[in-house]
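Only one protein chain is missing from this complex, and each of the others stays in its spot.
Labels run A and B following the written order; every chain starts at residue 1.
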Amino acid sequence: MKKVLFVLVLASLLLAACSTPTPEPTKAPPTSAPVASTKAPEPTKAPAATTAPATSAPAATKAPEPTKAPAAATKAPEPTKAPAAGVTPKTGGTLTILVRALPNPIGNTLTNFAPGNTLYLFPAAEPLVGVAPDGQFVPNKLAVGWDVAPDGKAITFKLRQGVKFHDGTDFNAEAVKYNLDATRTARAELKVITSVDVVDTYTVKLNLSDWSNTILNQLSWHNGVMISPASVKGQTAEYIATHVVGTGPFMLKEFQAETKLVFTKNANYWEKGKPYLDGITYLLVADQNTSKNAFLSGQANAWDYLDAKNAPELVKQGYKINTTPGLGRIIYTDSINADSPFSKKEVRYAFEHAIDKQAIVDAFGYGTWKVAVGPCAETHLGCAVATANARKYDPAKAKQLLAQAGYPNGFKMSFYAVGSIENEMLTAIQAYLKDVGIQAEMSKPDSATGTTLHLEGWKNGVWLQGLTTDSPSYVAALQSDGPNRAKIFSSDVPAKYTELLAQAAAAKDAATQKATSEALIKYVQDEALFIPLFITSRTVVYTSKVHFDLDAYSVHSWNPGDAWLDP
Amino acid sequence: MSSNETTWTDKSETPPRASEWRRFRRVFFGRRVVVFGTVIIGFLVLMAIIGPWIAPYDPIKINLRERLQDPSWQHWLGTDNYGRDILSRIIYGARTSLQIGLLSVGLASIVGMILGGVAAYYGGWIEAIIMRFIDALMSIPVVVLALVIAALLGGGETNVIIALSVSQMPQYARLMAGQVVSVKENDYILAVKSLGANDWRILFNHLFTNSVAPLIVQFTLTLGGTILAEATLSFLGIGIQEPTPAWGAMISNAREYLMDHPLLSIAPGVAIMLVVFGFNMIGDGLRDALDPRLRGRL
Partner (left out) sequence: MRGLTRKMSSPVRSPFRRDLTGLKESDVTTYIVRRLLQSIVVLLLVSIFVFLAIRLMPGDPIKLMVYESNLTGLSPQQLADLRHEYGLDKPLALQYLDWLGGVLQGNLGISVFTKTPVAKEIFRRLPITFEIGLWSLLLSIVIGVPVGIISAVRRGTWIDQLVVTLSNIGVTIPVFWLGVILMLVFSLYLKWLPVMGFTPLTEDPGMHFKQLVMPVICSSLFSVAALARQTRSSMLEVMHQDYIRTAWSKGLNENAIIFKHALKNGLIPVITTLGLSARGIVGGSTVVETVFSIPGMGRLLVSAVSNLDYAYVQGIILIIAATVVAINVLIDIVYGWADPRIRYS
């Protein structure tokens, strides 16, 4: 297993780099950079097909591309984007971040964790796989390397050694097995893992029912987070629900549901010299206006997920702003109901033509939103293919399509949206629909009602929801937010779609991945399985004293240990 | 034995006559501030009625390219965050807000009067059951009740009205019960009873009509508060939905533009202030004119 060795060498270099006493593991430390540049053929997309399989197995032709692992591995010594060159991080201080929502409960990662909670978990618990800001998988978290079996039906992870959970127990292969055995049965997206074998103390093998090119992606967020088995086994439900005992740079000190989440420094963190901060505190502020005033008055260093409309004013006042693509906004229709107008493709087309996406983006996005041209974000692999068939704002055409479908005078419908969806956007959409004769009754059901509608279906209406843009993998995005009768009961899932999705998930080399993704995008677009609207933004504002790898501050790739504050 | 015991019930046994009406007018319009309140409400009611003919723009027509404009000759109060004319929305909003106020207080008072009246008239078990039920409703704060009702029925104008009326109803039931208890022992009612009138007839023809004065006063006094409560419900996300223009929803939605575009909040704020003030003044005036003895109690 030359490749494993190769990865190990790199990992030890990485460790060496990180364990140097000076806390300067900033952008590409000089010690490791040359290694990376010599061994890495090309740090850009999909070089793996040429390197890894060729060296790893005789069955080179059949070897699946182990996604971007080798490429990522070469990039490993460059953990994430760090403060501007020449600036030495200072230690101390507590970073206080205002947020809109907190997990409820925080603990119980094994059976009770959702994607949106990943962010609040990362200070205390780390996943197996790390992600670089550019979306490449890197072994900078709990796995120092991985190797995909030639037939794609197993992945072997080499684990970081000498890592301890906050409760003093060792992080090892047994712990990984314990965590994954608990999650793989509870989460649909991990069902591809059929069993977990402990090879030796620091090697663990995941057996897969079939190759899936999204598995590393799944193991890089809440689904791949490792917590101490001792913090779950034999503990009361209450203890489990309120404790996260991971290996992260910070330890969970206090959790008050719907109020705050307090982390303190983990002095025994495996990466020496980190974390720089004494702690991170999340404060939940439900009202945006209160958040704004609290931030401006200095009650917090950062404010996350603010409404785009606040951004320009805050920039003018000299605050730093970081904007990353947020959720895409897409619409599901009740296309399975034969008596619903939306069972007709023309109506779904008309719906998209009726909305002036650009005007809404200009009015409420304040330069941070984008129009969703096709059923994907431009960061998704293969999305460019959708441009040619984009359905542009054209009310006349919308009316004509409606007439064709037998609704010359429009119709009445329900429009559901849930969560922190911008009210203004909804009102604007409603007004555009009215112009072509569609009377939309907007409703923002509470989450209970919303879930029921999702699971049991709705009649004659649409559902506005998110499409994740966290990873370039369109397949991964569809796995969590794509058409799925188990999640969105009323929206049709043609057999062809399921087939295309399976093909795309099993694609083994970069070219096939791109081609299958494109086929998938084209199909979703032509059938209007869902109606794409915009790609919103996730905006964080922070004071000039805050230094943190904000470019990487996305759900998958944040490294809380790198953050620091000017005194 | 206080001196103010029976005066007003005695008086109300005789229907108002022409001289009473004159006295009513003299007292009611005697206070300038009451006149002012009446003028305000009159103006708002007029606005609600003829709104569609005087409003310069469609209140729900958005124009994203003209959003957040300052006041101008085209838009006297400027435009809101959707580019809608604020003045037009205020004018149309009078209709929604008055409608919510009148319907919810109206519903509350009718149901409350019937329940309270029946309870007090029959007494015994009927009273015990009805009044404990009323007590239970009354022990849950308005906002909490509205929150539960909105979760049960969903948002929207009808449900806002239901929520507000359910939460106001107990007050009327109590008031009515109190009235009926004090009136039903009167010689006049006893006489009617001895003549063989049936219970419902007595309840409706005699007891209700004789208890109406304090209820009218209570009605006007709670109207303003109800319109204000709509704003609170909007803040909690269970009020009137966009794009319907309603003052409460407008002021709640304008919060985030308070610093840069204060007019968005001030315009509906002033409107709410005027309507609450107006109804309170009319309530005060009615109280003084209909029954000065109620002063200090309503």
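Following the convention adopted for this analysis, contacts are C-beta pairs under 8 Å (C-beta built on N, C-alpha and C of every residue); 3 or more make two chains touch, one makes a residue touch a chain.
Because the structure is a prediction, the values reported are computed rather than measured.
In the full complex, the chain left out of view touches A, B. If you put the hidden chain back, the residue from B:V45, B:M138 or B:V192 that touches it is B:M138. Only one residue in the set A:A241, A:I321, A:A403 or A:A506 touches the chain that does not appear here, and it is A:A241. In the complete assembly, the contact with the undisplayed chain comes from B:R174, out of B:R174, B:H206 or B:H261.
For the chain missing from the display, the contacting residue among A:D197, A:D210 or A:D287 is A:D287, taking the whole complex into account.
What chain B contributes to its contact with the hidden chain is residues 1-6, 8-9, 33, 131-133, 135-144, 147-148, 151-152, 170, 174-175, 178-179, 181-183, 214, 224-225, 228, 231-232, 235-236, 248, 251-252, 255, 258-259, 265, 269, 272-273, 276-277, 280-281, 294-298. Chain A residues in contact with the hidden partner, per the touch definition given at the top, are 104-105, 108, 111-115, 185-188, 190-191, 222, 237-238, 240-242, 256-260, 283-287, 289-290, 293-294, 296-297, 299, 445-449, 451-452, 454-455, 486-487.
Definition applied: only the chains that are shown with their structure count from here on.
Averaging Cα coordinates per chain places chain A and chain B 50 Å apart. Listed in rising order, the residues of chain B touching chain A in the complex are 60-62, 64-65, 67, 81-82, 151, 154-156, 237, 241-243, 253, 255-256, 258, 260.
Residue ranges on chain A touching chain B, taken from their complex, read 288-289, 292, 307, 309-310, 313, 356, 359-360, 362-363, 423-424, 426-428, 430-431, 434, 442-446, 448-449.
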